[in-house]
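Incomplete set of chains, arranged as in the complex.
Chains: A and B, in written order; residue numbering restarts at 1 for each.
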Amino acid sequence: MTKVLIAGAAGAMGQKAVQLVNSMDDMQLTAVLAPHLADNQRTANHLADNVAIYHALDDVQEGVANIWLDFTVPSAVYDNVKFALQHNFMPVVGTTGLTDDQEKELIEFSENKHLGGLIAPNFGMSAVLLMKFAKKAAQYFPDVEIIEMHHADKKDAPSGTALSTAKLIDQVRPSHQTSPDETETLANVRGGDYHGIKIHSVRLPGYIAHEQVLFGGAGEALTIRQDSFDRQSFMSGVKVALQKVATLDHMVVGLEQIL
Amino acid sequence: MTKVLIAGAAGAMGQKAVQLVNSMDDMQLTAVLAPHLADNQRTANHLADNVAIYHALDDVQEGVANIWLDFTVPSAVYDNVKFALQHNFMPVVGTTGLTDDQEKELIEFSENKHLGGLIAPNFGMSAVLLMKFAKKAAQYFPDVEIIEMHHADKKDAPSGTALSTAKLIDQVRPSHQTSPDETETLANVRGGDYHGIKIHSVRLPGYIAHEQVLFGGAGEALTIRQDSFDRQSFMSGVKVALQKVATLDHMVVGLEQIL
């Protein structure tokens, strides 16, 4: 039985994570780090009586858990993960906000301690698999375009997942334009351009979060699509991370690394 | 039995039209206008012995057919259609190249003669229905985007059908932007803009000719898609035109007008 501590257990994602760990046969929730969580809120937060509640980082006891599952805030994540590694927790980190330098430092530290861990900007399994498959497919279908579709309230375009997908594809295909001589009779219809990979962003009410990667070759096409209907979807990726982190001997970035 | 003359019977579209009319129980091919077609090419062109072959416009006999089906060239179409109306043929015109003024003049002439006819820039039934449905749907779903996908050799973007679709939609919805405050972190990902209707053009090898119209509303979405796999598809629209033109008392523009 693997023991899990959840940092940020009172937040939206943390609460879902508590219920996830409670539902797993091979995991046991033994502690939470939640600065403002009172003891009489245990039931409302689905915390059994034997779950330790810590209000400050320094109070956390080494050995209380094997895995440190972090859904906190950008300002806390670096200190949390460093503390976790120092005290022999395997970090599984869903919190954003680590700088490239911090990430590098923490990974090196994990390597020295031979301690597994995972930093995942995206725990949505369908999005992570889409990216993994897209990178593979682009080796054989170098001509590719991305269409992402989101609700009308999204404030920026393209989506982070779409741009990440383009970057992964760019690593494996020679940079080129698919139709270099084409004329646009209406400006910008060919979309955004990332090293020759066209990205199209659709914004419509009703839509939630969807992405398609379209590959074309002589006489055939391959399309990979993912739909995120709600946040619940993230937990399937967290589950996989919890189950696999012990097989690693250092911290890696990206859920796709362990699929 | 309705009698049909095909102008341009030796061209790519004209040849398919010959075979279409030959296959219809209620139509009879009685004449063709084909300047360079020799009599010994009848069999190769699927023309029965009793089909009159004319090599010049002025040779065509009034009464030889009821319908004048025109798949010729832009430089000939105006003279052809005028001749047809003057001699009491009902024109069904798949040839492009009429100016707006010419079109207007010919329609007025047809009204005076109470002679039905059809000028159709697009005989693809799936494309025509897509446009018809999109115009209807936009009355109830004013937020809409268009994605068209073509082979990588297409030389311009967007496709004519996509732009026509946007223009039809524009007639029935108040002009507005769906996500006016959005920030593009990669230039042009939001695509081309026709009065607030975003158009996205995808160009990939393998693809042929495809168009999607995406509508979004509170909690729901409606998508209409058409795929053209080959030119054969145009003939289903020609068939409908041949069957319905006699019900008209003047010439109309657009196959969708008679569906």
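Note that in this section contacts are C-beta pairs under 8 Å (C-beta built on N, C-alpha and C of every residue); 3 or more make two chains touch, one makes a residue touch a chain.
Bear in mind that the values here come from a model prediction, so they are computed numbers and not experimental data.
**Q** Of the identical chains, 2 are shown; go ahead and state how many the full complex includes.
**A** 4
What we mean here is this: only the chains that are shown with their structure count from here on.
**Q** Could you give the separation in Å between the centres of chain A and chain B, each centre being the mean of its C-alpha atoms?
**A** Centre-to-centre distance between chain A and chain B: 49 Å.
**Q** Would you mind writing out the residues of chain A in touch with chain B in their complex?
**A** Chain A reaches chain B through residues 143-145, 147, 149, 152-158, 163, 178-179, 181-194, 198-207, 214-221.
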